[in-house]
Every structure is written in C-alpha cells, then in structure tokens.
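Attaching a single structure in structure tokens format; questions to follow.
One protein chain is absent from this view; the other protein chains keep their places.
Entry: chain A
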Amino acid sequence: MVLEATMICIDNSEWMRNGDYGPSRFQAQADAVNLICGAKTQSNPENTVGVLTMAGKGVRVLVTPTSDLGKILACMHGLEIGGEMNLAAGIQVAQLALKHRQNKKQQQRIIVFAGSPVKHEKKTLEMIGKKLKKNSVTLDIVNFGEDDEGKTEKLEALLAAVNNNDTSHIVHIPAGPNALSDVLLSTPIFTGDGEGGSGFAASAAAAAAGGISGFEFGVDPNLDPELALALRVSMEEERARQEAAAKKAAEESSKQEKGGEEQDATMTERASEGASEADNKKNEFLALAMSMDEPASSQDLQDTEMSDAAAEDPELALALQLSVQDSAKDSSSQADMSKLLADQSFVSSILASLPGVDPNNPSVKEVLASMQSQSEPRQKQDEDKAPKEEDKK
C-alpha cells in the first residue's frame, strides 16, 4: 500500500502495429496500461497515475498524474501510432511531470513500455538513470518486441543505474500465446516490491492465471469474505462427497470380486457404511480384511490376493497399498484387523472366491486351523463390533 505517483510511458511508434502480441502490440500495451492503472488506484486510493506517449510528433503528456481512472482510460482512446520512440526524452519528461505532483509525499515511479528499438547510446541511458536515482525516482521497464541493437543490454544498463535497493524492475516478455497483461500480472511490477501484492492484483492474477497464484477460488477474502467462505465450504463438502463416492465405488468393486457371500455382503455393507464416515483408517482395514487372510499368514498369500484385487481396480489398489503400508507400520492396527476378519467361514469364503488359492492346499488348511482356534471368541467380538458400527451411522 505504498503511496505512489506513477507516470506510464507508452510506446506508440510504428513498431506497435505488429501483431506478434495479439491483437496488436499497441492493443496489448493499452490493456496492460489499464490494468496497471486499476491496480495502482486500488492499492491506495491516494495514488495518482499519469500517461504520456513517447513517439509520434514528440513526447506528449496525455494525462498528468491523477487518481481519476476515467480520465486515464479516456485518454487512451484515439491514440495514433507512428514515428519513433524517444525513450530518453520520455523518461525525462515523466520525471518533470512527477516533480509537479500535488502530494509531495508520494513516491515517484515511472513505468516504461519499450516495444521498439532503442536508438540512444548506453551512456545516455545510464546518465538518465543516475539522475533518476538522485531524485529518488524508481523505474519499471517492460521490455517487449524484438531485441535489436542490444536493446536488452541497454535497458539492463539503465535499470542498473536507476536501481536502488531493488525497487526498480525490468520484465522481458517474449512474444507468445499469453497476453502481455497476463504475463505482467505475475511480475513484481504488479505485486509491488515483494509486499505480497494488493488485493486487486492478486485476485486479478488468480482470475487470469486460472487460480494458480493469488487467493483461493479467485476471490479475495478481504474483498468479499462471505463469498470466499461459501466457496470454501462448498468445496469441502464436494470433496467429502467425492471421497465417499470413491470409497463406495472401491468397496462395490471389491465386493463384486469376492463373490456374493453373506458375510461378504455384511462386511461390505459395514465397509461401505463405514466409508460414509470420515474414518479412513477403519475403511482401509475393512477393505484389507476382505481381500486378505490374517496378517500372520504367509506374505505370498497376501501379495497374491493383493495383486489380484489390484488388477481389477486401480482405486482399490491404491487403498490396499495404503492400508498395507499402514498395517506394516502400526502393529496395533494389525491386531484390529485380525479381530475383524477372524470369522472362520468368512475367511474360507474369501479364499474360495480367489482364483489363485486352493482351499485344499495344505498350507491354507493349516492357516484356517490356526484361525479357527481364535475364531470362536473373536466371532462374538465381531458380532459386537457389527452392531456397534451400525449404531455409529
């Protein structure tokens, strides 16, 4: 929110007819100027902005520094393109104009649009830069167009001469699909010396850049807190709903994989009901339970089951992977899991439905036997757990 008086130097030379910055260089420049004026006046109501043209018959001041945005926009109409840009004269006249600003407390700033070749010598530009520095005027240079006759070096030299504590900036904008003003929005010219930017600039940047930079949802909480809050709440609701739907889909697909056993169905129901809650970990355990044997059993079995399940559904695979990682880390979770799935008949039904596992396999039988010993006391726990879960809904 720096109090600033800004003079914008527009290039209206013949080079501005070029269409490499769409629709034409001059139009792109005019849009950028409008944006800058808006941003400056928004960031501080006492800021003033003036405009002058550098080419044509000579340097001509269109608007002396004023905070009236309408006047500035009006003077941009009916500008003629022609002649050659006189950068040195433009900057010097801008400096004179700033000298006569009404509020002496305002910081002096010049923004130059350099879109055509610079015919001055580097030395001349450096001297001008030094004079600007002496009068504590900061300079922003927007370098676009072609780079003839060492234009970039000259401008860099000018910037180096003016720069004081990194308050002056230079921006090089190559021709491309992006509009000149959009590229400018993300530069320090708009965000202003690393203060974090004005609300206008940030929200404009968000709107232009598709919400990548700036505030969330492209709405500034300062400008419109209610709208921002509403957007955030609805986004979260949508996210939660989507997660629930995704979980349900995962459960549904795994349910289809394992076959339609009653226990499966009940477990699936429990799992899907559990999914509607925000208890992710429990859901992962349930999913894992449906596709896994007891955790103590051989790793091969687990892997086989996991890979089979994973082949069917990538979402399920992700959930399974996550749950495996979780189970690997947390031993207590394993205990939970074993409790959940220790139903003997349920396990055997799972094994039966799996393509790679033969229930008559001696190792599987062994596992089942070990499970059975634990199953009776656990069955009761399971049943207790089931109504508990349903109560929770």
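Note that in this section contacts are C-beta pairs under 8 Å (C-beta built on N, C-alpha and C of every residue); 3 or more make two chains touch, one makes a residue touch a chain; residues count from 1.
The criterion applied here is as follows: contacts and distances are computed from a predicted model.
Trainee: Between "26S proteasome non-ATPase regulatory subunit 7 homolog A isoform X2", "Collectrin", "Calcineurin B homologous protein 3" or "Histidine-containing phosphotransfer protein", which matches the UniProt record of the unshown chain?
Mentor: "26S proteasome non-ATPase regulatory subunit 7 homolog A isoform X2"
Trainee: Considering the whole complex, which of A:24, A:42, A:92 or A:178 touches the chain not shown?
Mentor: A:92
Trainee: Just one of A:12, A:64 or A:108 touches the chain that is missing; which is it?
Mentor: A:64
Trainee: May I ask you to list the residues on chain A that touch the chain which is not drawn?
Mentor: Touch with the absent chain occurs at residues 58-59, 61, 63-64, 66, 71, 89, 92-93, 96-97, 99-100.
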